[in-house]
Structure formats: structure tokens, C-alpha cells
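Only one protein chain is missing from this complex, and each of the others stays in its spot.
Moving on, here comes chain A:
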Amino acid sequence: MIMATAYALPHTDVAASTSTALDVNFANVSRTFSTKKESRTVLRDVNLHINAGEVVVILGASGCGKSTLLRSVSGLDAPSTGIVSTGAHQVDGINELCAVAFQEPRLLPWRSVRENIALGLAPKTEAGAGAALINELLELTGLTHAAELRPREISGGMAQRVSLARALARRPGVLLLDEPFGALDALTRMNMQDLLLSIHASFPTTVLMVTHDVDEALNLADRIVVLGRTEDAPGATVVEDLALNAAHPRSHSAEDFIAHRAHLLRLLGVDPANH
């Protein structure tokens, strides 16, 4: 893999300084959105345990509640019933143990790349240590040359790397990725997937990622969780929990890969014979 070498990781202190990866637990999590006129159940009885350090990809059709599940971990949204916890911490309000990268980079346009990454630093980070960490992250994401540029001066793929670096600056116990590569072109997306794997190798935090791209899931995940509806009740719940053991990089022509792909596509309501 070309990018793996392009982003060959320097022997940084990032890994050494990592806060410990945390496990994530969803216990009977449901979420219902209510308006005056109607109430709509999006998630129903989600029970899921994610081990510390695992890369878990959540797959599901559009609007099935993938992002809502992720937001319940970050504390941007709260479940209607049930409990979400990261490590020993039960999520209530913004969860500072995790960090989020969204589908859009969401960078502050008036700040340089470096200053945007600094936004992710944990509040009590000492200045010297913070600066060193940012330099390491810039190197890790191949952005050192762009550190002083503004977001409008860099490409979409670079902006998404900044967003990733900003999340890592938090040294999160759980890294939450909400379709982070969804808006990128196909080639950039592949490079970003490789980057994510190298980051995870040197920075072994728990990664919880949402996507609707089956191939992306099969490339990256230690485990794939599919959210979907069952016929008897409203709202999506876990309909498949698939462990993948193959080492990276994964061959797309391997038998497992093809079988898993067909199985997942069928679960998502797509005829694998056509794709």
C-alpha cells in the first residue's frame, strides 16, 4: 500500500502519551424524536459492547440512526432510554473522553491549520506539550507543510486530515468518526482509510466509525455492526455483529471478503449480484 509508506509513521511520542483506550457500552439504548405532531423512533433497544482498542464500523442505510448512536457517545445527543458509557464514565452531557470527526471538516476559517488542531487539545494541556503534540500530529497526517495555511487554502482531503488531527489532539479514549470520508472523492477516500489504519497502529484508541460504504467497512473494521429495522417494531437496532480477523491490508478478492460483502449488501437491501 502506497499511502502506508507515504505516511510511514515517525517514531513519535504520540503513542507513548496516549491515554488509555476505553471500551464503550450501550445498554438498552433507544431514541425517539418527538415533535408536537408525531414521535418517531429511530433507535430501539441497542445493546452493544465495544472493546477497548477495537475498530468498530457501524453500517446502515441512510437515516437509520447511525449518527444518532454516535452522537449519544459524544454527548451531543442523549438517548431517550438506556445508558451509554465509556469506560467507567456514564455519558451525561458532552463527553470529554472522546473526540469527534464529522463528515464535514468543520474547521474555523479564521484559524490556521495548526490553530485548528490546537482546538482539540484537552483543556489543561501544558503549552509546550501541546505544541509538541500538534507537531507530531501534523507529521502523522502529512500536513507539516500546510501548518500555517487557512482552511480555504487547502483541499477537501487535507481539511479532513486536519479534522482527524484535531480529534486526535484530544488524545481521546474513544475516537468517533461520523462518515468522515463520505464527502471525499474515491481516491482520496482510499488514502484516508490507509491513513486511519496507520494512525490506529501508532495511536491504539478505540475507534467507532459510521459509514454506509460496505467496502470501507470491510477494509477497516475489526468488527462490523449493522443497524437495521426488523419487521415487528419501529426503529433500528443491531441486526448483525460481524467480527473480521483478517490482517491489513485486506485483499478484496479473498473468499471471506467477497462472502462478507455479499452478506452485508443483502442486509442493507442491495442485490449483491449487481454490485
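Methods note: a residue touches a chain if its C-beta (ideal position, glycine included) is under 8 Å from a C-beta of that chain, and two chains touch if they have at least 3 such contacts; residues count from 1.
Simple rule for what comes next: contacts and distances are computed from a predicted model.
Visitor: Which of "PadR family transcriptional regulator", "ABC transporter permease", "Carbon monoxide dehydrogenase" or "Spore germination protein KA" is the UniProt protein name of the chain not shown?
Guide: Spelling it out: the chain absent from the display is recorded in UniProt as "ABC transporter permease".
Visitor: Footprint of the hidden chain on chain A, which residues?
Guide: Here the touching residues of chain A are 74-76, 94, 96, 99-100, 102, 104, 106, 108-110, 119-120, 123, 166, 170.
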